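Missing here is one protein chain; the remaining ones are kept as they sit in the complex.
Read from first to last, the chains carry the letters A, B and C; within each, the first residue is number 1.
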Amino acid sequence: MQYAAVTGIGQTQYKARRGDVSIAGLVHEAAQNALDDAGLGWDAIEAVIIGKAPDMFEGVIMPEVYLADALGCSGKPMLRVHTAGSVGGSTALVAASHVQSGTFRRVLTVTFEKQSESNAMWALSNPQPFSPHLNAGAGGYFAPIMREYMRRSGAPWDTGIKVAVKDRLHGSRNPLNHLQMPEITMQEVEESPMLWDPIRFLESCPSSDGACAMVIADEGLAKEGPKAPVWIRGGAMRSEPTMYAGRDEVNPQAGRDCAADVYAQAGIDDPRKQLDCAEVYVPFSWYEPMWLENLGFAEEGEGWKLTMDGATSLDEGGDIPWNCSGGVLCSNPIGASGMIRFAEAARQVRGDAGAHQVVGARTALGHAYGGGAQFYAMWVVSVDK
Amino acid sequence: MSDLLRQQFVLGYTYTRSTGPVVGRFLTELRQRKIVGTRGDDGRVFVPPMEFDPVTASALDEFVEVSDRGEVVSWCWISEPRDSHPFDEPFAWALVLLDGADVPMVHAVAAPEAEMHTGMRVQARWSEEPRGYITDIACFEPEVTQGEG
Amino acid sequence: MSEETTSSEDDITAIETPVYLTYNFTAGEATTRFLHQVRKGKVMGQRCPGCGNVYAPARGSCAACGLPTSEEVELGNKATVQSFTIVWIPIPNNPIQPPYIVANLVPDGANISFIHLMSECDNDSVHIGQRVEAVWKPEEEWDYAMDNIRYFRPLDEPDVPIEMIGKVPLSGWEGKA
Partner (left out) sequence: MKDIAIVSFAQSDCRRDAGACNEVELIMPVIEQAMQAVGLNNSQDVDFTCSGSCDYQQGAAFAFVMGVDALGAVPPIKESHVEMDAAWALYESMLKISMGQAESALIYGFGKSSPGELPTVLSQQLDPYYLAPLWVDSVSLAALQARVLLDRGLLSEQDMAAVVARSRANAKANNPHAQLAGDVSVEELLAESPWVAPLRKHDCCPISDGASAMVICTIEKARAWGKPYAVIRGIDHRMESHNIGARDLTRSVSTELAAAQAGVDRGPVEVAELYAPFSHQEIILSQALGLDDSTEINPSGGVLAGNLMMASGLSRIGEVATRIMSGDVRRGVAHATSGPCLQHNLVAVLEAA
């Protein structure tokens, strides 16, 4: 396998509605920022790999066809990935494989969602005839799973509230975020409306417009860039069916297997010690303690202790800060959310994460999941090759 | 096997599309019955205006006003319009190269089939109340030159 | 370029774009079979020839084994709460008023849960392992739809221990494994 590194990162401002741009304009903005960051022009790109969540969010079918011009794809290969909510992560991995396979030397990858064009939640719960299921949105699907986690682990009732506050405080250091809540308190979260018990309004992710892009290059080209290359030390994907008898929905095996795979590639056997920080897809607060266990940062049933002890908090000087960027709880352009995690992990190890930088970070995890917590994509990036 | 269960259903939303500066400018001008394009990096005028150059991907911002008259460079005849089509009566879809533009645009032409031909001159038929949509051009129709009917 | 002076607020910045597409939806074979039974007031599952687990509503396959399923199994009217949420916002196109309970319920004889409403209960006392039964609409209102079951309501039966959830046989649970 060829070495591959992130050499450019571009993001847009995340907002409830980017009313100033078209869909093409949004995507182009992130891509142009990534090229600028890498010190490159469009002609330096050999292939474009694009990802987004369901086309129904914007009502443009297979939009890569329309977006070809905005992304300089004339005469180039262009590939469109869709793996549900994990797509931002899997798109980055598919882009990396273009280089790691030795097929291309430098590619551009972009993901986006312009959720303001529709109302994402109800796009997902479009009533189909003969559908035997009652649909109360993503929160309605995930809330019972969180409740089962609470029962199993005996976690304090306010663990989720702590996560909601912690990620918003992290997020207030990141000017790109949709939600800016530097004054948020535990009490404010607790008093916010209950939506799907145990999920309160402020324990849920927002719905955002935004795009994220990266330039990924081979070893030779990576060293030519203006910024230090961020080496991709491992990448893994796993899928399992939405429903099957005996499925552990709280601690899905696909997530555990995916983590084990990516850690093995990166030579990690103790993630809490060997990783300096992690950007993990946490769209509902309770998923932080659940994923702390699923990803091996804590023993089963003990993830909440790290959260409550402040281990995942930058503000509390935690040893393993999670979601220093503010995470999905601060900005959620669904199709891009996974790639933002991957890109923010890369920013950390490159040392240019601004006010949310973890001092001295060298190795970080980027994580995304989707569907009924059944699709996973993860990478480990490092300043060391 | 029991009888099949079938049911018609409509999948749909009314999307709110923010236009950005280029598409927005085009639609704003349409509302005033004017047509603008953008000039590409190689000098070609694209109508409707492309936001990004199809070769260089650079953002285009030089607007050029073009005529609402032009020439059919290709066409097809819709003998059986679909429900979604703009007319119930047979009509043509065409590539129309507007005077002042270098790249033709796709739109409908309302004319008898016998009159349709490549190279025919057409002019925009504006909708009665332009609102800032591509459909403000209701369609194109055979050009009427001064002195004619 | 424009003759009239237009303030920038008048410029078009957004358009409403209706995208409505009509489909003739067909329920799959397994779903058709299932709904025909529901129409008659019966909830049927399908047993996987590989792992032996019973799926309900069946989709014609065992997702774990990737095998087609065809053996039909009648399921009980009673079920066990695997988990639940109290929902505080309305469901579009559904008359139910918040707060209401949406529960993951495993019917007796099946090995997987489906989602349905719970009612005739004190929301605060709903719990994992609770026993419930289906409350059907009057027979004359039955259609090819899972909401022939109006909701599930609590039963006065002992809770199912956690490790037994998803394994209660059709013969039911009387507090004895």
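Keep this in mind: a contact is a pair of C-beta atoms (placed from the backbone, for glycine too) under 8 Å apart; a residue touches a chain by one contact, two chains touch by 3 or more.
Because the structure is a prediction, the values reported are computed rather than measured.
K.L.:
In the intact complex, which of the depicted chains does the undisplayed chain touch?
P.N.:
A, B, C
K.L.:
Which is it among A:I9, A:A34 or A:A84 that touches the chain not included here?
P.N.:
Selected residue, touching the omitted chain: A:A84.
K.L.:
Which chain C residues would touch the chain omitted from the figure, given the whole complex?
P.N.:
Against the missing chain, chain C presents residues 15, 17, 19, 21-32, 59-61, 63-68.
K.L.:
For the chain that got dropped from the picture, name the residues of chain A it touches.
P.N.:
Listed in rising order, the touching residues are 1-2, 22-23, 48, 54-56, 58-69, 73-84, 90, 94, 97-98, 100-103, 123-124, 126, 128, 236-242, 244, 247, 252-254, 257-258, 371-372, 374-375.
K.L.:
For review purposes, identify every residue of chain B that touches the missing chain, sorted by number.
P.N.:
Where chain B meets the chain not shown: residues 1, 4, 9, 11, 15, 17, 19, 23, 27, 44, 46, 48, 50, 54, 73-80, 82-86, 93-95, 97, 103-108, 113, 118, 133-135.
We take it that only the chains that are shown with their structure count from here on.
K.L.:
Looking at which chains touch which, would you call it a line, ring, star, complete or other?
P.N.:
The chain contacts form a complete graph, every chain touching every other.
K.L.:
Suppose each chain is reduced to the average of its Cα coordinates; what separation in Å results between chain B and chain C?
P.N.:
So the centre of chain B lies 46 Å away from the centre of chain C.
K.L.:
Based only on mean CA positions, could you tell me how far chain A sits from chain C in angstrom?
P.N.:
About 30 Å separates the centre of chain A from that of chain C.
K.L.:
Of all residues in chain B, which are in touch with two or more distinct other chains?
P.N.:
Only 5, 7, 9, 11, 13, 15-19 qualify.
K.L.:
Would you please write down the residue numbers of chain A that are in contact with two or more other chains?
P.N.:
19-20, 59, 127-130
K.L.:
Enumerate the contact residues on chain A facing chain C in the complex.
P.N.:
Going by the criterion above, the answer is residues 19-20, 59, 122, 125, 127-130, 132-136, 139-140, 143-145, 147-148, 151, 193-199, 241-247.
K.L.:
Which part of chain B faces chain C closely enough to touch in the complex?
P.N.:
Touching chain C from chain B are residues 1-19, 24-25, 27-29, 31-32, 34, 36, 63, 65, 132-133.
K.L.:
Can you tell me which positions in chain B touch chain A when the two form their complex?
P.N.:
Interface residues on the chain B side: 5, 7, 9, 11, 13, 15-23, 50-59.
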